[in-house]
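Note that this complex is displayed minus one protein chain, with the remaining chains in position.
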Amino acid sequence: MDKELLNKGVLRLEWARSHMGVLAEVRRELVKSGALKGKRVGMALHVEAKTGILALTLKEAGAKVRLTSCNPLSTDDCVALALNERHRLETYAKKWQSNKEYYESLHKVLDIKPQITIDDGGDLIFLLHTERKELLDGIIGANEETTTGIIRLKAMEKDGALKFPVIAVNNAKMKFLFDNRYGTGQSTFDGVMNSTNLLIAGKTFVVAGYGWCGRGIAMRAKGMGARVVVTEVDPVRAIEAHLDGFDVMPMSEAAKRADFIVTVTGCRDIITEKEFKVMKYGCVMANSGHFDNEISKVDMKRMSKSVRRVREFVDEYALKDGRKLYLLAEGRLVNLAAGQGHPVEIMDMSFAIQALCAQHLALNGRRLKPHVYDVPTEIDDKVAALALKTNGIELDSQSKVQKAYLSTWREGT
Amino acid sequence: MDKELLNKGVLRLEWARSHMGVLAEVRRELVKSGALKGKRVGMALHVEAKTGILALTLKEAGAKVRLTSCNPLSTDDCVALALNERHRLETYAKKWQSNKEYYESLHKVLDIKPQITIDDGGDLIFLLHTERKELLDGIIGANEETTTGIIRLKAMEKDGALKFPVIAVNNAKMKFLFDNRYGTGQSTFDGVMNSTNLLIAGKTFVVAGYGWCGRGIAMRAKGMGARVVVTEVDPVRAIEAHLDGFDVMPMSEAAKRADFIVTVTGCRDIITEKEFKVMKYGCVMANSGHFDNEISKVDMKRMSKSVRRVREFVDEYALKDGRKLYLLAEGRLVNLAAGQGHPVEIMDMSFAIQALCAQHLALNGRRLKPHVYDVPTEIDDKVAALALKTNGIELDSQSKVQKAYLSTWREGT
Amino acid sequence: MDKELLNKGVLRLEWARSHMGVLAEVRRELVKSGALKGKRVGMALHVEAKTGILALTLKEAGAKVRLTSCNPLSTDDCVALALNERHRLETYAKKWQSNKEYYESLHKVLDIKPQITIDDGGDLIFLLHTERKELLDGIIGANEETTTGIIRLKAMEKDGALKFPVIAVNNAKMKFLFDNRYGTGQSTFDGVMNSTNLLIAGKTFVVAGYGWCGRGIAMRAKGMGARVVVTEVDPVRAIEAHLDGFDVMPMSEAAKRADFIVTVTGCRDIITEKEFKVMKYGCVMANSGHFDNEISKVDMKRMSKSVRRVREFVDEYALKDGRKLYLLAEGRLVNLAAGQGHPVEIMDMSFAIQALCAQHLALNGRRLKPHVYDVPTEIDDKVAALALKTNGIELDSQSKVQKAYLSTWREGT
Partner (left out) sequence: MDKELLNKGVLRLEWARSHMGVLAEVRRELVKSGALKGKRVGMALHVEAKTGILALTLKEAGAKVRLTSCNPLSTDDCVALALNERHRLETYAKKWQSNKEYYESLHKVLDIKPQITIDDGGDLIFLLHTERKELLDGIIGANEETTTGIIRLKAMEKDGALKFPVIAVNNAKMKFLFDNRYGTGQSTFDGVMNSTNLLIAGKTFVVAGYGWCGRGIAMRAKGMGARVVVTEVDPVRAIEAHLDGFDVMPMSEAAKRADFIVTVTGCRDIITEKEFKVMKYGCVMANSGHFDNEISKVDMKRMSKSVRRVREFVDEYALKDGRKLYLLAEGRLVNLAAGQGHPVEIMDMSFAIQALCAQHLALNGRRLKPHVYDVPTEIDDKVAALALKTNGIELDSQSKVQKAYLSTWREGT
């Protein structure tokens, strides 16, 4: 065991914990309620410090927790070590896993016969519905963290395939408005700057997708001085991007101008041969979407005479035509693979939702039919209230007269 | 008749028309469909150039239109004159109307026994349900333009008072995402800068309310170099404002620091005696919300030893304690009273929605029960498509493979 | 005499005065020093409210003042009337003057045989050196307000033509850093928005010149949501604009994309036939530079089959090829012609410099050789200190230890 690595992990967990005040309040409630006592919880989330604190929170609330990562590149090895060795929380995750190892870890988590699962991308739920159907009976319900996972689960529900209730944690206002936007915005630049040491200012920075994540990235790219180009398939979002001052165009056109491209669409094949063909020498590509299929590595490899790793998270594709293109973090979530993931305070809010939804499932899951549920409003409101308190923000409140005014229709001009 | 004023109005209408390409396309469709032919339409919208083009659009589509303003201060007199004299469109509106005159004008509009009404704030609908009940039978349905009107109508529906179908035009994505945000954002500064000639940069600029309008104003205040403070009653919006880099605090605290305050909450009594008491000498207040009750003129008058008009749209309240406070445009919509209202291109989109909703009512209104309806998705989509075309924005489109991918749940990590 | 106009002017002056706290302090000093007592001062500055307060300041300090405008379109007629009628300050200025009238007014100002002149663009100084040489002997010195005037005066000095000392007021830090940047930035949008009512967000907004004025305009265009393009002839400024996130390209290229173009270069022929040829239908052009020769009206007229005024400050050029182009305020300073000029608080600082420089000339001018002088550092510092006080800004101050540290070279790593 690497003591230095262990110590680093222990401290990272401590640092995260000391900046997660919302989750701390939730932890007190969970411990008090006892709802999770003895529950088996299987988790597949990016294994880094903030996730560690969520897992420890559930453990401290009495749950039996097993944890693995939801992406082969998003594990912080020192944290995984510290969780296992110091906190005795069973963690099966390693950075730079092969796909085979990745799936083996998922199975390890399922081996505890979870009653509740927490997914980010839906891989545990998928396995439960395919290779591990024998476990379905034991499942009370599941949480799903991310947009991509929810698209997948709604497809599942539409197919009539979904066998247990799932809470769409992503759809809580206190999650997607903050985690997807300000979280992805900042952490993507953490990853890009850390992996390349290149200048953002003055660069043409293409953002594929203007959902909550995409607008976070575009906003920060602008804030760092880039000239931002947005690509979209949705007309309304495209007009929003346009009026936010960004250039909007098809990717085939954007690719010609790009110095950087970050994809965050949740869809596959956003950049393919067609786009690689027209890129400038030196274009740097990264992905902040859930899966590594937004930028086609297959196409790029086919077009290349060689590929080599030129920095820790930078692969250089030397195309047959002489151009060189750069892909960060193998096209996997650049903010987690090459950066440290979302800022602690953002995950504090997201994971407070997660923890309360886990408790909600423990208390009510058995009564719920298979369906993708939104987060109960009370949970969203509670986390909002705690976040206000933690940030020391004071609001106005509506007086009786004001409330009455808003419910009358007789007062006009 | 003032020929110069007439000519000014004629040109303003022409200028607006030449920059409303989306509405032009809609006009061609309306003329072709004939759905509005012979329909009597009563309109109460801010009578300025863009509204004029909407009214003329309906007229050109065959409707019999009568128009008045929805606010005593928002009429552009040259446009009203040109509509009456050049375009023979009956318009009953005048800037600086008294409340009595204002209501007389609304009645004039109702005197045509409208089948369809178009409101901004709900005053026509209110009259129809109270003083003009005899007209209710003739009504097919109504459009409502603004957030405040919709709050009022939903209160009406909840009370069981609503007697005909209303379309909540405001709730179309192509309306509130653009009109409320970028429209109010720009036009509020048009009004504030025009009426005061004061510097925005470096000032403490308080925005009351962080809804779509409020965030538009806050965004532009920041863009003009102000230090922005936001007040809110909603926790989630408050945290958004906080993470957008704005100071968030109660109005009683914000008022102490404010150089400018703009209210845009849709609620009454946002600034009252309590706040006037703590303001700095010279604080400038304005309102961009629908009604003029957000800033309590009653309280301010009571606290003042004198009130005088010091610039066209600036009233100076000399408080008994020696401080002077300034109120723009009598606390009525500053962007319309002291500015020229939203930019033309923004109203082009909003009024395309209006025109298509009027057609929708003409075609389907008789089949609809009394209820506040959202704008049909097809109308929103059509306007989005036209706006893309008008702005020359090209999008990506999803391939079959991509669509299939998004509807499968079997592809994971 | 138009009483309403007079009253408007009286109030505008009062409003300006009440927001010019720095100049008020300077006024107290000037009155006390008596340096300007009996001095004849000829002024050619944009005749609007803030300038009125400068002129009145000099008058109140004992000077005999005569005032005219420095641009045929920049006079606020109500202010000119109030200065003449209420304040008995001789003012020869009128909006929409012909060039002939403009020069007649300049001569009227010179007819008082000024000892000190205050120019904005150098027209008084030019006349003194050409048609009115008989007055040269009486001149103590002159102030010049703007970049363009100083370029002209330095050319004069280089030619050996300059006959008296001139203070380059523009070059005071408390002037160009604020007036040129934040002043021009805000007031240009006041003018553009007021004259067009068009949307800025999402538009391609071209700024010609990235000097202090240009970067003010670019900064605000970005703040209003535009996509900004900068044109430059200076390499370093071009790279700055590039790294500030703007597109940089030749005007011939920029003109193809422009929705708006504002010139602010101080040079002639920035937009000529070559650029008009490639513009999009509907392109709106304006100038915020001193003279109206940045956009070639000659070329545009030659290419047009008709020209007409479509809004108060908008001329429509109908080109022979069918396109229509729009020029604001006849290509004269759009911020003064179509807007209300710089915000009051900005001119407060600039005119405090002016007033103190006038006093400096009265006291020391006779000892100064003909030359273009920078503003004395003490004057700059005094205005900075007053501006801090007026804005309520507190600074840190260096301790003795810190001062000593900064003057030693012996302390290293």
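Read from first to last, the chains carry the letters A, B and C; within each, the first residue is number 1.
By our rule, a contact is a pair of C-beta atoms (placed from the backbone, for glycine too) under 8 Å apart; a residue touches a chain by one contact, two chains touch by 3 or more.
Everything numeric here is computed off the predicted structure, so don't read it as measured data.
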Subject >> Full-complex contact with the absent chain, from C:A238, C:V278 or C:L368 >> reply: C:A238
Original post:
Among A:L67, A:M224 or A:M279, which residue is in touch with the absent chain?
Top reply: A:M224
**OP:** Have a look at A:G202, A:P235 or A:G412 and name the one touching the chain we're not showing.
**Re:** A:G202
**OP:** Write down which of C:R152, C:R227 or C:H342 is the residue touching the left-out chain.
**Re:** C:R152
**OP:** For subunit A, enumerate the residues touching the unshown chain of the complex.
**Re:** 8, 11-12, 14-16, 18-19, 49, 182, 185-186, 189-190, 193-194, 197-202, 219-220, 222-225, 282, 309-312, 314, 339-341, 343-346, 391
Original post:
Hey, which subunit C residues sit against the chain that's not shown?
Top reply: 70-72, 99, 102-103, 121-123, 126, 130, 151-153, 155-156, 158-159, 161, 173-174, 177-178, 182, 231-236, 238-240, 242-243, 248-251, 253, 266-269, 291, 293, 380-381, 384-385, 387-388, 391, 393-399, 401-402, 405-413
**OP:** Against the chain that's been left off, what residues of subunit B make contact? List them.
**Re:** 201-202, 222, 225-227, 242-247
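Rule of thumb we're sticking to: only the chains that are shown with their structure count from here on.
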Original post:
From the centre of subunit A, which chain's CA centre is farthest?
Top reply: C
Original post:
How many angstrom between the C-alpha centroids of subunit B and subunit A?
Top reply: 38
Original post:
Which residue numbers or ranges of subunit C touch two or more of the other chains?
Top reply: 201-202, 222, 225
